[in-house]
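Every protein chain except one is present and positioned as in the full complex.
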Amino acid sequence: MVKQIKEVMPHIAFGGDYNPEQWDEQVWLEDAKLMQEAGVNLVSVAIFSWSVIERKEGQFDFAWLDKVLDILHSHGIGVALATATASPPAWLSKEYPEVLAVQENGVPFQVGSRQHYSPNSKRFRYAVKQLVTEMANRYKDHPAVKLWHINNEYGCHLAECYSEESLQAFRTWLKDRYHTMDNLNKKWGTNFWSQRYNAWDEIQFPANLPTFYNPSQKLDYKRFMDEAIFELYKTEKEVLRDITPEIPVFTNFMYEFKPLNYFEWAKDMDLVTWDSYPDPREGKPYRHAMHHDLMRSLKHGQPFYLMEQVTSHVNWRDINLTKKPGEMRLWSYSTVARGGDGVMYFQWRQGRAGAEKFHGAMVPHSNNPKSRTYQEVKQLGNELKQLDGLVDARTNAKVAIVFDWENWWAVELEGKPHNKLSYLNQVYQYYRVFYEKNIAVDFVDPTSDLSDYQLVVAPMLYMIRDGEEKNLEQFVDQGGTLVVSFFSGIADQQDHIHLGGYPAPLRKLLGLTVEEFAPMADEETNTIVANGEPSTVDTWADIIRLEGAKSIATFKENWYQDSPAVTIHQYGKGSSIYIGTNPSEAYVDNLFEGILQQLSISAPLSVPTNVEVVERKNSNETYLFILNHNTDPVTISLDKGVTYTNCLNKQKVTDEIHIGHTDVAILTY
Amino acid sequence: MVKQIKEVMPHIAFGGDYNPEQWDEQVWLEDAKLMQEAGVNLVSVAIFSWSVIERKEGQFDFAWLDKVLDILHSHGIGVALATATASPPAWLSKEYPEVLAVQENGVPFQVGSRQHYSPNSKRFRYAVKQLVTEMANRYKDHPAVKLWHINNEYGCHLAECYSEESLQAFRTWLKDRYHTMDNLNKKWGTNFWSQRYNAWDEIQFPANLPTFYNPSQKLDYKRFMDEAIFELYKTEKEVLRDITPEIPVFTNFMYEFKPLNYFEWAKDMDLVTWDSYPDPREGKPYRHAMHHDLMRSLKHGQPFYLMEQVTSHVNWRDINLTKKPGEMRLWSYSTVARGGDGVMYFQWRQGRAGAEKFHGAMVPHSNNPKSRTYQEVKQLGNELKQLDGLVDARTNAKVAIVFDWENWWAVELEGKPHNKLSYLNQVYQYYRVFYEKNIAVDFVDPTSDLSDYQLVVAPMLYMIRDGEEKNLEQFVDQGGTLVVSFFSGIADQQDHIHLGGYPAPLRKLLGLTVEEFAPMADEETNTIVANGEPSTVDTWADIIRLEGAKSIATFKENWYQDSPAVTIHQYGKGSSIYIGTNPSEAYVDNLFEGILQQLSISAPLSVPTNVEVVERKNSNETYLFILNHNTDPVTISLDKGVTYTNCLNKQKVTDEIHIGHTDVAILTY
Partner (left out) sequence: MVKQIKEVMPHIAFGGDYNPEQWDEQVWLEDAKLMQEAGVNLVSVAIFSWSVIERKEGQFDFAWLDKVLDILHSHGIGVALATATASPPAWLSKEYPEVLAVQENGVPFQVGSRQHYSPNSKRFRYAVKQLVTEMANRYKDHPAVKLWHINNEYGCHLAECYSEESLQAFRTWLKDRYHTMDNLNKKWGTNFWSQRYNAWDEIQFPANLPTFYNPSQKLDYKRFMDEAIFELYKTEKEVLRDITPEIPVFTNFMYEFKPLNYFEWAKDMDLVTWDSYPDPREGKPYRHAMHHDLMRSLKHGQPFYLMEQVTSHVNWRDINLTKKPGEMRLWSYSTVARGGDGVMYFQWRQGRAGAEKFHGAMVPHSNNPKSRTYQEVKQLGNELKQLDGLVDARTNAKVAIVFDWENWWAVELEGKPHNKLSYLNQVYQYYRVFYEKNIAVDFVDPTSDLSDYQLVVAPMLYMIRDGEEKNLEQFVDQGGTLVVSFFSGIADQQDHIHLGGYPAPLRKLLGLTVEEFAPMADEETNTIVANGEPSTVDTWADIIRLEGAKSIATFKENWYQDSPAVTIHQYGKGSSIYIGTNPSEAYVDNLFEGILQQLSISAPLSVPTNVEVVERKNSNETYLFILNHNTDPVTISLDKGVTYTNCLNKQKVTDEIHIGHTDVAILTY
């Protein structure tokens, strides 16, 4: 039986990727001592070590790794041991070229970078299984090993493969899904453009096409590749579970990563972890905050680990700005506040060679213990030691935003009325409201149990699979408030139109029909008027016919002037709001201000702009995080009559608290 | 003997593409009834039906199509029956991969979209012939069949193919054209860059080259591909003519379509049809008006059909704006005014699946008979019934613009003095003048009989094939007025320079030599002065030496200041004007104002801005179209003493007429 994360790691995890094979052996001991000093309690080892572990096929060299793990353990540092499968060695693709992923033009990827394997290669899966079995048997009882780190950033560079073996696998996948050609032809709408298939082996990739692809086929190809990579993950997981049933496993997820349906993946993981690299030029990283909330939601509130961040600057952007003093620490506390029980870095020691040598690390090239970078790491590592009590504490959100990877895939397929729509931007647009108001938000998928929430927002939920509208109807019927934005409820799981007037499955719930779409040109705007107040909208206008709903804002310009832009509909004990355009931030802020008031949902504290307030709770205590993202200090009024304890300095606090710029307070009460 | 179009379709054709195979059979009868209601008298059927007609090689299923045609016929709806060859079925390319077109990188296109065939594939031509033969034999006597619609938008996505079979065909084509290697070497100028060939099989595509191609070779490749696709068309046409000698045939042309020399194609067609998709954001679609005039000119004034337009919005632009109320109707009347005897749509019923499901249609997804879209269709369809008398009426133009596809190909090849020149934009620049002045314009090729015209404009006629200057000389000599713009008369049919001073073949006619070209940078302008009036020019300056011509405008700036920019030359009984720069619209308007006055060419009526006035005449009557593109109503003064009849309401009109915004009047007298 797999152990609880809290049992394995009863502290906030702190550390990073550790690649000792890039350094001479004498550095290893120096590393372990520095780690101790910096408060490191967990490192990820062997992520890219396949070629130094399995030197040739079946010839394993574990001596160096034994030594590394022993040194770490003797210094009290735990290990998230990687399965070393992230990038295959040169001998493998030399010996078995079929393991190589293939580009759309038929040319295989090559060794010389990383992740050049095809997830569909049986030979690759076999090689992976061999390696993981050896790793697991070797280290199953090593006391340093706390967690298994499977592979690394699955699909990061390669989420598509056009090899012959992938094509065969795609056809098999389709056969498993559709069973008969007739069914596939119907589900793909192949009578359009004479695309009818007689046999599975007539089917090709949605690639190398003269013009638009079949959207149903393209969507299935995305599903297929997601599942192919997931199968590869599960191949590893099964070996590990078999040999080390008690050790939790994870792989590290990524930011704004479209190809993998992380809601599905999370079901097969013991711990959600992810890699976060906000661009310092963005200032307050609210998009990363959203991803923290999303990652926490993947396993329904179970804390996640931030598996990678950078101390200073990355090296893969055009221009790589560096974090200012204090920012790394502040943003790390935002991670913890939003459900992070681990704060890890890529990487421990900055590399001397290779493609990432200018990527920041916990120990920079200078190896100078007085460097700003190392000093900030050390401060944070030692501070986090005071937060053991926080481990596994939870978030209590009354608001949920619907997030659906398949919808993301479908709504951004080509051939839409407006082909510059971004699903993420629509989600950010609504998330931002709650972020700025310091209202906790969970993410849910369309079939999630919504009974814990008072307010659910579904931005641009283009795809409604057959029957999914029922879940939303039930939520509203029982008293919930639902907000749906434009271009929702249009297509089914095959990306076929729900006929009968847009948005057919939601018409009853929303009390309206969308007669027409009127996308706006890039430079075009319109105005909507709500309660006599005008505000600017852009991107899209729905031509709405009310069928029970009431208009709460109308368009002011163009041929559809005076027609409804935003509507509200009483349904059962609740109400549903429809936003048939892309409103300004001010309008959205205002709209939700009203909704939240009515639902009596409010922030833990009232604070100035750019102060982030978040609560985590366990059975005993509430942790109140107050993060000052301003460049000036702030003074925050606290709830009268409560005596708080500041976790970072153990002082008692009442009435108000003064927080320096780029600083944080964590209060318990 | 093939029938006249007027005999086959004595009404303005109204209808659209009809794809019943995408719908259940019970929808077909509903469709036919709705069509009747909407005034539909012609639909195109089976365009993309190959895979549902020929289910496997040689196994034909016509049952469904029989039923469709019967239903249509029983409702009085004619059929433009497609040959179903627009996109081949999956089994064909599976069985015979050589039918696939090949990309420049050697990778074949694949099934999954449309039009993935190579026009040079003998196997594909054979398959096409088999199918068309079956279709023609099956339906040769079906009373619904009025016209044959061959293939669809030839070359739309694939006007180049790099297959081995195409390479062999290219070599054969070259051998037929040049006979000997010595001749080819001379005509391609292969002594440049050591490109001499000893044998036909040494010749490659102008592709996969380290730097600039040989322009003569590239030009020939364009000719070859145009002719290859034309051969494919003729393969179908011959079968049809053989089996159904009385039924007229056509294929549908496209907008701004460079790869096919439509002047040549039209010679082999009984009816010119084309597909027009103006972007609603452009407002008044004068570029589409030009294409109407061009399409009418392809068969020397014979009316064309608009084969496809959209009721509302397409789905293949980045952002697909929708037509405002009335615009579709107004633009349809512009089509009719300019020689369109058919107004058709893609498509009848909006698709539920596939790449074009968000493309507007006559019956939208909602299937709501009260939808704006369907209502506008129905209004127009019923109005057009009143215009039977207009069918086959002609346009009487005194102005012609030279348009030459081979010139288009040649002048936009790389390696020019100015490589951002657009042939179309130069043509639009001069067409616009006449469009805005409501002066009828025909298009001609350089060898056309010009004797019916008073004024001929030849914008940027870079290529003058040997002897073609004679036609222009004769026109001017006999009293015509010719206007030629810069970068004309430079190269011959091989894209070799006419030596002896630019523009060698036109120097005598124009009375000048162009000593040098002085292209201008993007941000650069100059000023020309004509009769003391300055105006701005850009893009290009010719350094002109007068040799008989007189300067009528001079440059004011730069090192060539005071040298001629625009000249006039008396030649025989006429005169030729040369424009050695890219003038402002104001200058061009002014210049032609004078020319038209002198030639006594004027508009049918004097009207406010943005009112389009066009005449069509038959032996009995003149039809005067007045289209108000303004957003306000206008009142138009009519010729005194004439009593007009308004075709759309049968009322008599004298002295003046009031026309609402986005409305039209069609007066006969």
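Letters A and B mark the chains in the order given here, with residues in each chain numbered from 1 onward.
Definition applied: a residue touches a chain if its C-beta (ideal position, glycine included) is under 8 Å from a C-beta of that chain, and two chains touch if they have at least 3 such contacts.
Treat the numbers as computed from the prediction; the structure is a model and nothing was measured.
For the options A:P108, A:G548 or A:G572, the residue in contact with the chain missing from this view is A:P108.
Among the residues B:Y96, B:Y213, B:F257 or B:W316, only B:Y213 touches the chain that is left out of the figure. Set against the missing chain, the residues A:Q4, A:S51 or A:Q168 yield one that touches it, A:S51. The residue touching the chain not shown here, chosen from B:R55, B:H496, B:K550 or B:K617, is B:H496. Where chain A meets the missing chain, the touching residues are 19, 21-22, 48-52, 55-56, 84, 86-91, 94, 101, 103, 105, 107-116, 156-158, 281, 312-313, 315-322, 324-325, 351-358, 364-368, 371-373. Mapped onto chain B, contacts with the missing chain fall at residues 104-106, 188-199, 201-217, 414-420, 494-497, 499-502, 513, 515-522, 558-559.
In the analysis below, only the chains that are shown with their structure count from here on.
Measuring from the averaged C-alpha position of chain A to that of chain B gives a distance of 50 Å.
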